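Note that this complex is displayed minus one protein chain, with the remaining chains in position.
Coming up: chain A.
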């Protein structure tokens, strides 16, 4: 099963490489990885999506917790949560397909954020499934380039991952 693990990490040099290194060292896989500082300057928040059965996920969270730089973590998939990813896509927009792209963008509630005579750059947010669907819809028209941020997430309700 796919899991989204959210980590509060010391904002220190080398901390990120320890997290990433752990995954390759122990043969765990990383599907997406997203990291940025938080409102508290000493902490980064890192979100990993990974695939594995319960045993593997248990080992991943235990080993992550063992890293000295990991302050706290939560497996968001264990409870209700919000998952978002942002994607920028360049698509061919020539002739008749220009309108087609525009229509699809509207259907997906995406936005065209840059325009040239032959190319639209589209911004879209949502869960990973929605982004995948958008890519599928655009594929016949012609995708030129894709940049995805990787998943970020937060739990619903009053639950808080903080110090």
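In this section, contacts are C-beta pairs under 8 Å (C-beta built on N, C-alpha and C of every residue); 3 or more make two chains touch, one makes a residue touch a chain; residues count from 1.
By our rule, contacts and distances are computed from a predicted model.
A.B. asks: Out of "Acetolactate synthase", "Transketolase", "Amino acid ABC transporter ATP-binding protein" or "Peptide/nickel transport system permease protein", which one is the UniProt protein name for the chain not included here?
C.D. replies: Checked against "Acetolactate synthase", "Transketolase", "Amino acid ABC transporter ATP-binding protein" or "Peptide/nickel transport system permease protein": the hidden chain maps to "Acetolactate synthase".
A.B. asks: Touch as defined at the start, partner being the missing chain; which of A:29, A:59, A:80 or A:136 qualifies?
C.D. replies: The missing chain is touched by A:59.
A.B. asks: For the chain left off this view, which of A:48, A:70 or A:151 is in contact with it?
C.D. replies: A:70
A.B. asks: Mind listing the chain A residues that contact the chain we can't see here?
C.D. replies: Counting only chain A, the missing chain is touched by 10, 13-14, 17-18, 21, 25, 55, 58-59, 62-63, 65-66, 68-72, 163.
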